[in-house]
Structure formats: C-alpha cells, structure tokens
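Questions regarding the structure given below will be posed in turn.
Presenting subunit A:
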Amino acid sequence: MTGTMTEAAGAARGPAAGAVTREMSMQQAINAALRTVLEQDPDTLVFGEDVGALGGVFRVTDGLQRDFGAERVFDTPLAESAIVGMAVGLAMNGWRPIPELQFDGFAYPAVDQIVNQLARMHYRSRGAAPMPVTLRLPSFGGIQAPEHHGESLEALFAHVPGLKVCAPSDPQDAYRLLVQSVRCDDPVVYMEPKARYWERRPVDTAAGAGDMPVGRSRVLRPGRHATLVAWGAMVHRCLQAAEYAAEDGVELEVVDLRWLKPIDAEGLAASVSRTRRAVVVHEAPLTAGLGAEVGSLVTERAFGALAAPVERVAGFDVPYPAGPLEPQYLPTIDRILSAVQRTLEYERP
Partner candidate 1 sequence: MTETTERTFTLPDLGEGLVEATVLEWLAAPGDAIERNAPLVELETTKSAVEIPSPHGGTVARLHAAEGEVVQVGAPLVTFVVEVPAGEGGAGAQSGIVGRVPTEEEPPRRRVRLRPPEE
Partner candidate 2 sequence: MTTPSPTPAGPDPHPGFGPDLARRCYREMLTARRIDEEAIALQRQGVFPAYVSLRGQEAAQVAGAAALDAERDFAFPTYREMGVALALGVDMVGYMASHRALWHGGLYDPMASRFSSLNAVVGGPVPHAVGWAVGERLRGGTGCAMAYFGDGASSEGDIHEAMNFAAVYRAPVVFFCQNNRWALSVPNERQVAGGSVAARAQGYGMPGTAVDGNDAAAVHRATAQALERARAGQGPSLIEALTYRVEPHSTSDDTSRYRDAEEERAWRDRDPLTLLRARMEADGSGDAAFFEQAEQEARKRAEAVRDGVSTAPEPDGTDLFAHVFREPTEELARQQRVWYEEVRP
C-alpha cells in the first residue's frame, strides 16, 4: 500500500527517541511548532495583527514575543495585503517568514499579493528569488463567528499555481504539518480549523514528519464499505459519522487528506480501491469546491473499482451564514450518512 499510513501503524513503531509527549490543544500545538522552528531556524520570523503582546486572537502566538524578542515576533499594522507583500520582500532578503492573517475572510484583501506575487515570484525570477513563506490562516466555520470570520478558501488557493495548501485536523498533525510547512522551500498556506483549536490530545513534539512527506494523506480509521474523505474540522465529523455507521454494521474508512495541494491521489485511489465507494465532505460551498477535484481524482484513478459515483457533501452555495443557521449550513452527520447510503444502494443503470 502506498500513499497512506495509519496512526496505529505509526504507534506500533513506538515513540521516537527524545519524545516529549504531553496533552495539548491544537492552538497550543501550533504554538509549540512555532517555538520549535523559531528555536531551530534563526531565519524564521512570526508577524501579523496582534501576534505580539496579545499572543494572537486565538493565543496561538502566546508568549512567543516574550521568549524570542520583538524583532522576530512582531505586530503589524492592519493591512493584509502589506503583510503578505512584506513577507515576499523578507523572503527575498533571506528570511523564512511565517505571517498570520487574523481570519480567513481577511485573506481576500491580500489575494493580489498571495496570487500575483507570493505564488509567482519564484517562477517569475526563474528560480532566483527564494519564497519559503508559511501563511497561517485561521480557517473554516463552526464557531458561529461574525461575518468574514469563518470562510473556506482552500479551493481558491489550491487553484493557484505556485502555492501549496494544507489543513490539519488534530493537535499532533497541526504540530507536524506546521514544522513541515515552515521547512518547505515553497510558499504554503496553512489553514487552521478554528473549530478544533481547543480540543486536547497528546502531542509528541519530537515527532518529525517521518514517512509522511508533503502531499501524503492518512487513514484515521480503516473500513471496508466506503471511504469518507475530509480535511480540517470535517475530519472529526466524519469520524463521528463512522461511529454511527458502525452501529448499523457499516464499516467506513476515514481518510484525512491533510494536504489540499498537492493532493494524495494515490492514497485516495488506494483507499477507494479497497472500499469501492467514496464520499467527500467539506465545509466550503459545493460548486467548484475541492470535493469536485477529489471526485475527479478518484474517478480517474479508481474508476474500475467504483461501485457507485463519488458523492459530495458540502456547504450550500450560499454565503457562510450567521450563528444560528451555521449548523444547518455545515455538513451534518445525517447528510454524510445519507450520502453513504446512496453509494451503498447504487445500482448501475
């Protein structure tokens, strides 16, 4: 089997030498990852709105300015385009910038710098200008936030040549993916699922990327009847759905995609070749969402194995709604299970 690994298989190899495992939330795990790269790489810089004394609105950068100084961890004025533009210039002067945009919806004012500059400067300069920037973007819904404070921009960024995009689903992976993103010599958009910031899990801060290179997905729960594909906060919801399905005797496999560009097409194909059915779940609106890409990749790579068309369960094609309506907008357990049922019942015409 290529393209995937299970957490169980990883655990079977035992903890790495010097492992430091303690329970922490995703927001603390990202903080720990930032500490790791700030300690190990003197070229790293952390900056954004309120990341200094305040420690960020989600406290992800808590204590970093105190411990690493106001030169390497600093506040910026409120201007997302200039934050990303500054990162481009810092990278051209030999730094490894880790800018934060405070909320996903505020990435839109920076789209020109992200798309026209950050993603293209290395290409435009024929490889001369280094661009190892990790753009941290608290993302997705689920916290009943004000308008523009819960958006899913992964399809937009995955569509841009020159960018890589990832989204962790739990604290351990948040730690691992951030260290990996910062060490990557290409620009990476790192999308943090705000709804999962606070759940505590054990995190091994000595764990490297191991055998999970950039672009590798993972199977979080094995199953034989259908594959659920998700990323970010929807991974947790899919694991819940798999629990319910198991009660009915249906064994669902859950693939955490992790990297949204590059996408692990082989890992997807390997899973669907076993289960013969796939349901992709995301928060972003359905039309032209990344679920279409996943469905297409599965169809291209595992068409012979498919017993049913790939189903998509996504946000509706409406703006992210205000608090009380958000739970009806986001994919629900029932919508996921209904889609699974459709794949199980499907008969070829």
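The candidates came about this way: all candidates are chains of the complex that A comes from, given by their letters.
Assume contacts are C-beta pairs under 8 Å (C-beta built on N, C-alpha and C of every residue); 3 or more make two chains touch, one makes a residue touch a chain; residues count from 1.
Nothing here was measured: the structure is a model prediction, and the numbers come from that model.
Per the touch definition at the top, the candidate among 1 or 2 touching subunit A in this complex is 2. Across the interface of their complex, candidate 2 is touched by residues 45, 71-72, 76-77, 79, 81-82, 84-95, 97, 109, 112-113, 116-117, 121-130, 132, 161-162, 164, 184-186, 214-215, 261-263, 265 of subunit A.
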